[in-house]
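Please find one structure pasted underneath; my questions will follow.
Here the complex is missing one protein chain, while the rest keep their positions.
And now, chain A:
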């Protein structure tokens, strides 16, 4: 074609945008399948995970193994011991996560639930970011990197600057959100402009973030301390998220932040024009494009906002809980957040509840290990089994003989869909 230079590029951009839209469609379909699995599937996945975990607890227990040696002589022993071991382990898990009725003091009786809340803060915040991505048809695996950047920005502002109470905290939180937004935005802009797959880009950015932080922690100007340990100075009091229940509890204002973020994300996705665009490109990018929605702009914005939320999660973690930066500041938060979003079916309330559950598993796992000797790795198994089951709703449906949603025939599926949408609305409300 003898058209001008810009003219030559345009159709190619267009073709790329088309291919992008197609690929998005495919991911979106898979995500929709996951997202549309009913609440029942989420609950059943947790139940199944507890059962699977139970089998492993038994298999790893010496007493149980001993009774198996004479199982055919006295099977009752096996069942009695198994029951004992299981109830011990899971009741310890519960006591560690919610309410410890065996604790010596009143404070320690109710501390578990506050610990659960503490652990859940970054999971909820980052999970909300991941959930926005899911609903917009994007698999943002970059929670980890976004959390690290958010924590680094927030932490640095927290210990490097000297500012009045309030302002300092606000600035540190905003910095955290900005850090995450930059990290998510890199993936977002690359995807929107060039069609780069966000899964690959975000995974790579995770690694870059890990090594970036490791390097920063060796720089004196960054750590602001003379220590040779790869860790930073402590965050100034003025930038710390204040405690909510006094010094005996670790619970801090980050939890309020998580609640506010949950509400804000609900508003964003259900009530704002931006959320309308996000959901539209997630469900059907072609129709969104035809309706004049800029898929490019929305794609970039989704990952920027998702990054900001994860960054805020990292900020809350360092300003409220850890108070100083270390190389392992993010732990496995970024990946757990993906599970949290999946288990919460990418809905704000669901993500909030799933975040609490995972916080509880973490808090309870510690007590379970110390009191019953059950390895805390069981918690990891529980989480993994949940991911597996959520990602494979057909499997869960098959195990529990649930009907297949969205399939033929039209008449009955219509009703099912209506029910599903009704369920969605309940959540939204």
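Operating definition for what follows: a contact is a pair of C-beta atoms (placed from the backbone, for glycine too) under 8 Å apart; a residue touches a chain by one contact, two chains touch by 3 or more; residues count from 1.
In this section, contacts and distances are computed from a predicted model.
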item	value
Chain left out of the displayed complex - its UniProt protein name, from "PRC-barrel domain protein", "Chemotaxis protein CheA", "Probable sodium extrusion protein NatB" or "ABC transporter"	"ABC transporter"
Options A:162, A:228 or A:273, residue touching the unrepresented chain	A:273
Those residues of chain A which, in the complete complex, touch the missing chain	1, 3, 7-8, 10-15, 18-19, 32, 271-274, 276-277, 279-280, 283-284, 286-294, 408-412, 414, 417-418, 421, 425
